[in-house]
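Each chain you see keeps its place in the complex, though not every chain is here.
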Amino acid sequence: MTVPAPLTGVVPPVCTPLTPEREVDVPSLLRLVDHLVEGGVHGLFVLGSTSEAAYLTDPQRRLVVETVAGHVAGQLPVLAGAIDMTTPRVLSHAAAVTAAGADAIVATAPFYTRTHPAEIARHYRVIAERTDVPVFAYDLPVSVHTKLSSELLLGLAADGVLAGVKDSSGDLGAFRSVVTGARAHPDIRGFALLTGSELVVDSALALGADGAVPGLANVDPEGYVRLFLRCGEGDWAGARVEQERLCALFGLVGVGDPARMGGSSSALGAFKAALHLRGVIACPATAEPQIPLSEGETERVGKYLAAAGLL
Amino acid sequence: MTVPAPLTGVVPPVCTPLTPEREVDVPSLLRLVDHLVEGGVHGLFVLGSTSEAAYLTDPQRRLVVETVAGHVAGQLPVLAGAIDMTTPRVLSHAAAVTAAGADAIVATAPFYTRTHPAEIARHYRVIAERTDVPVFAYDLPVSVHTKLSSELLLGLAADGVLAGVKDSSGDLGAFRSVVTGARAHPDIRGFALLTGSELVVDSALALGADGAVPGLANVDPEGYVRLFLRCGEGDWAGARVEQERLCALFGLVGVGDPARMGGSSSALGAFKAALHLRGVIACPATAEPQIPLSEGETERVGKYLAAAGLL
């Protein structure tokens, strides 16, 4: 399908359920997609960070896109991450996910290598040139170790290189300069301004963002859809109540003991534990080398769900 | 072939010559391998950072390993990088490069994701378990954004997980603690202690390292081999003279204008320009999105070569 320009609404980065043997659990993935679509989301983003894209092999990545794109069959747009270190490798993924049915791709700046803004711009220009679907920039400094500047993003948007940005920088002031810059720019039309935050979606929408890509929407898609709708109606007080409930729920990402595991293990483990406890996926396993949550940590996930009215 | 335990000597991370269309230039790669072998090096490391592994597609990576392993045909050990974000993806590369003829693999800690030392240990244990060839750890904080601690390395070495380490951290004090720790440990035998430095190879060998993996050895393999031999003879004064000549030559990595390009573009561009000027490779192109050196910058590379007696 053609991705709306701009893309708006709630576009969850879809978790990738795994079997105990760490293979893609296709039935669980289908149930998760149904859970999201029934929750009212406006698009799906597969192979993002929350999808454990960094951990999936190429065949697994392909299987995920084929499964999800085949299942939604054009009901809503499917964006797919093309997450890799540099332009040529991103292009390989772009070709693969497009062939597998993705409607758009999402790419970060180069990482692992030492980059310069001119190289980042070149990176996106080359990707857009050689890819048939819209290209979204993914600003994720915690992983990529550079920040996409508003100058860079607005220049690429004005030249038609980018169809939108997912801002996961945590820096709402910087994101605002992209939002207001894009609104004011005569050559920018249909550029999607999406926040990757779970915690300030209401703030981002209030200052002009088009939508949100919150990992936590896997666990509670209805909540984020309600939040989006309330913002759209200008019901900021109602939105804040919903957002604060989701902020409290988001505390589940911290259940993992930091003496035993890193932040990815804890956050992704908690999302999957929550989906498992809610009956959506069959197994909460995360990919290697992540450390599994303990029983006690999983119980704490359950308490977060209960407190949010989700169990 | 079986990799010697420990691996010793000069093991250059082999540049990957590209055609103007950015395909692997196999004839140039063969000439480069001959240039290195004739220079007296003790092993080859393909698909490292200097090889632009981060930029090569999977078919290109495979072609490089097949070409080099086929050409040296067991004359000297061929290590291959299995550079990717996490365990499952590293395992895919490990299988591919092993099938293509690599004698050992080299892997970093996970990157892009947020890791914990326990996850890094698990990463290497899983890789070693599922790979038939020796596994070397690659400590490259500038790319990976974590440092492998000596406790971690020594624990993995003692358990037979790792066959060696390439230390590109720049922190010789920390490397020394691995060297002396390994020498003193009753369960560590044949663990290769390799520095990735270009600039303090004499220092590293003087404090007990087994060898070096200097990117600059592409340009001047004889120089690093001489340096290694002088250190082996205890001719520290002679080694220092050689090392200082190589340090001066290493200045070529800074020819690229930092206002126009990043450090990878400048350093890898300079190595390739030097190989081109020396007649080893047909084209100095680097992979996308790196910025090419200007004519003037390339001329400055030539001056460095001339000053080092290499033109």
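Worth a mention:
Should a chain be cited, it is by its letter among A and B, assigned in written order, with residues numbered from 1 in that chain.
Everything that follows uses one rule, which is that contacts are C-beta pairs under 8 Å (C-beta built on N, C-alpha and C of every residue); 3 or more make two chains touch, one makes a residue touch a chain.
Predicted model only: the values in this text are computed from it and were never measured.
Depicted are 2 of the identical subunits; the complete assembly encoded in this structure file consists of 4 such copies.
Note that in this section only the chains that are shown with their structure count from here on.
Rotation angle for the C-alpha superposition of subunit A on subunit B: 180 degrees, rounded in steps of 5.
Averaging Cα coordinates per chain places subunit A and subunit B 35 Å apart. Within the complex formed with subunit A, the subunit B residues making contact are 22, 54-58, 60, 83, 85-89, 91-92, 110-116, 118-120, 122-123, 126, 142-145, 258, 260-265, 287-291.
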